[in-house]
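Below is one structure. I have some questions about it.
Of the protein chains in this complex, one is absent; all others appear in place.
We just call them A, B and C in the order they show up, numbering each chain from 1.
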């Protein structure tokens, strides 16, 4: 295993120490593993927080700040945070107006956040939960734990954060988050497996001429394995899967994310974005906003995901609202 | 070779098509391979441009925009741009006040930019050149082509761009760029080789327990090969090399960049940043500003570089000035 | 089972999980996210410390403390599931008696299974903890009249069989379900750790 680490068991805490050193404007509690906005809690403002396993950086800690998350609670690598930790973050951002939990749809995340919400409710904090399940590679059937939460999480966090910043109620913030989720679809393809510090070796072996199609962000193999194809065809598979699952009427505006899984360089992501944009254009979709980069990652996995979010005027307005976080910043 | 590409020979042009699609506020000339700010040239404003081989994204195209570069001219992968291309970019940003070329110190880059500067001068455009050679792994002796330009390029581009935006003369902008370069030192370590699309396989084979020390950003092997060490020791080697080459008096303020070479995930870069910050703190260096991420890359290389730039009040003021580019944005 | 035996059981689980942590993680690597062994090892290490500190007076307290600690230290799917299971087992035991008999433990184990299924909504055949836990409880109940050692041995054997049978199953819950039919051919990590738990009981009760 080739990583810039000291001890596999200490990676998350030591990375948090780096976050603390790099961003003095965030409050990082390394013991509790929570990252909180310096000005939280703000009386009367709905707190927005998210969390999940580590290994998806900049998600979620990189999105804490003005106009986005009030707190993040990163678990161990690929392991959802524990209820105590989520509760601590919830308390840290509760300004009396309720707290919105943004939860990616994984069994572990859902259960731990649910337990934390119960604990918070015992303490009189109103918690609303937005479940993100945008990954259309996983058919939502009795055969699975449901669709996974992936790239759309970023858009949900941006939109809910902006709405909370504007003073909306917890119910309104949560409703907007759920709407973004419902209007989003993602699909991912990997060229290599990632290596968790704990396992020390790649999760699977992929021959030089093959790719995993329909992967998640936890290093698991995808829905199927196929021969490696040119970027143009990969983009087409991806866009077809997305529009197949959540069709968009011609003329619809969308926010599009071409996201790297951690080990894919920007030059390839831009090349893919060019292909994706051309395909969406052909399908009559108007790309109103886009983001190209490594945002919702899977450690060092070489791979990419595409997220398309149907956007109305409200979503675009909230997307454009000022944001000041380590990984996403504009307007301020 | 596992990459999201169509044709190795078309990677740069196709990635530029993606840049054009993603950033309608930039003018991208795919034929000429140049990326230009929409409002260039601005009468009376010094044009700041940079270029070099592709494969270092977001450098340079990702830094074109308000408060930073007016144009970038990306060559083929790891191949400096040609004089015609540089000339076209120079003409595109010449507002009559002269143009500053920011050139990383490589034989090819230096020669091509020099030829372009001569062509521009033939056309009556005053060109000033800032040579960046911050990589202290390469001793500046008769035995080398001189120190390489690496991470400090970002800081030079930010500072010169801000100064040009503020209306300074070409000579003043170039002088500030050279000062940043002189006050900067970088050192890089790689865990894997990168693969250029043209070569189709990694530049070198590195055993699982070894690292290349003192690498550049072109996939070449480093100054020496060593056993892989914990992040803490790697950070120490790096900081020692930097402070050894350009010592900083206790209390000195610095801008610090912990940079990934393209294949290293953010969680590792933050972990490294924590180590680097602690070491600099121990050495009495005050980290006034920092940046952690993949900014000056070498395709998919797993590796990192540290850049330390001694910063005075003017440099910090220019660093903090508003910037609005695809890869660096604040204050606007 | 008295407090000492209950604590031996937990200590034996902790030892087994520590020893098999890599194995569990490798199983999870094939069809999940390569953290099951690390997670449980972190959890049971914390449980051992927590029990030393708390010094519980009843079997029920031992098991509730175990569950509570797992919930707050493990995370992922296994943390809430095993945590809730141990809490439910503890809560189903007589609250004030310092020993419990095999029949009482059988009832409590059944309550633990119910809690896991309530929380995780898995049914037999979904390729989860339930596929080892279910048969183990049934075997335990059936042999409860023969005393704890026999019941625990029967439970461990049934858990092992259930665990092995998960290999051929197509996962419908947890991360492995994302793989669809590709989950077939791999033994479930959670069912495997469940077997370790029942085997530890058999070992200390023997």
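Things to note:
The criterion applied here is as follows: a contact is a pair of C-beta atoms (placed from the backbone, for glycine too) under 8 Å apart; a residue touches a chain by one contact, two chains touch by 3 or more.
These figures come from a predicted structure and were not determined experimentally.
Within the whole complex, touches from the chain that is not shown fall on B. For the chain left out of this panel, the touching residue among B:78, B:187, B:273 or B:295 is B:78. Checked against the hidden chain, the listed residues B:30, B:175 or B:199 yield one contact partner: B:199. Against the chain not displayed here, chain B makes contact via residues 9, 53, 75-84, 106-108, 111-112, 115, 137-138, 142-145, 148, 196, 198-199, 203-204, 216, 218-221, 223-224.
Operating definition for what follows: only the chains that are shown with their structure count from here on.
Taking the mean Cα position of each chain as its centre, B sits at the greatest distance from chain C. Centroids built from CA atoms put chain B at 29 Å from chain A. If you average the CA atoms of chain B and of chain C, the two centres end up 54 Å from each other. Note on chain placement: the centre of chain A and the centre of chain C lie 32 Å apart, centres being C-alpha means. Not a single residue position of chain B touches two or more of the other chains. For chain C, the set of residues touching two or more other chains is empty.
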